[in-house]
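Of the protein chains in this complex, all but one are displayed in their positions.
Here is chain A:
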Amino acid sequence: MIDKLVKGALALALSAGTAAAQDYPSEPILLIVPYSPGGNGDITSRFIADQASDILGVNFVVENRAGGGAFIGINSCANADPDGYTICFISTSPITVRPHVIEAPYDPMTDLSYLGQYMLSKQPVIVRNDGKYDSIEDVIAFAKENPGQLRWSAAVPRGGPHLATEAMFRAEEAVTTFLPSKGGAIELANLLSGTIDLAVISDYGPALDNGEIKILAETSPGRNPQAPDAPTLGELGYPLELASFFALAAPAGLPDEVISVWDDTLAQISETEQFAQLMERIKAEGAYLNSADFTARVRGDFEAMGEATETYGLAE
């Protein structure tokens, strides 16, 4: 009797489970943003929530759970029920980079499902436009002749762009002085004032238009449209270039139905006029990848980062 009851309940639960996946979504969806309000991650997440709510016909609740360099928000997403009703915004650093150099509370390879990517941002290597350096070779030559005298910084210490550039210097066995930073705007000021000679930052638009700075290379795959002549680190033969992606993730073990709903939804959103306008406004590149392709990218970048961390001792 009890056996039957348990089996019945189990069957009911299972059918309810599949029914829920087939009806997905039928309840409000929680979208966790692991950063404080105001950044591009937050802005684009709210935009996606708004658009997806129209397409899917359910409400979205966007919640900022910031802290621990995005580890806290992503961890609460990784530990939620894998039913598609809790999803989160993710970017490169807490997924493919920082888990290699700082202990993360989750394993990006086993604890998360990746729903898809919608945007890429460019992270160029820039210098002052004063004729001192015209190419990466010039920079490397100076750094090798004058150990420790090349001072540089990156907007996010131990983020992907920083470590990709660091890997380049280590591959060349060039000793440099990395100055920690408090953000892109301050590093731009430091670059203009000569405190540093090279910066890896993404908020450089006005200074580039005013002719005060010059882009020498790009730390992510694909050349920067603002400087089509500047090669990427990969093209130059350096060991590491990492995509700087904006994407959505969910707890691991998501039903296939949910993943295909999001494949369709993200594809649809990324083709709208409003999405193009938003990308134009935040000077970013709309770049949609479905769940399968994006998961492959994350795995590839994660492994490349892991190898580079080992080979060049980037964790120290």
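Observations on the structure shown:
In the analysis below, contacts are C-beta pairs under 8 Å (C-beta built on N, C-alpha and C of every residue); 3 or more make two chains touch, one makes a residue touch a chain; residues count from 1.
The definition used in the following text is that contacts and distances are computed from a predicted model.
Of the names listed as "Tricarboxylate transport membrane protein TctA", "succinate dehydrogenase", "Insulinase family protein" or "Small redox-active disulfide protein 2", the one that matches the UniProt record for the absent chain is "Tricarboxylate transport membrane protein TctA". The residue from A:179, A:227 or A:304 that touches the chain not shown here is A:179.
Shown as candidates are A:157, A:231 or A:306; the residue that touches the absent chain is A:157.
Residue in contact with the omitted chain (choice from A:148, A:300 or A:313): A:148. Taking the complete complex into account, residues 36-38, 42-43, 46-47, 50, 63-69, 71-72, 75, 102, 105, 148-151, 157-158, 177, 179-180, 182, 185-186, 188-190, 192-193, 195, 205-207, 209-210, 212, 277-278, 281-283 of chain A touch the chain not shown.
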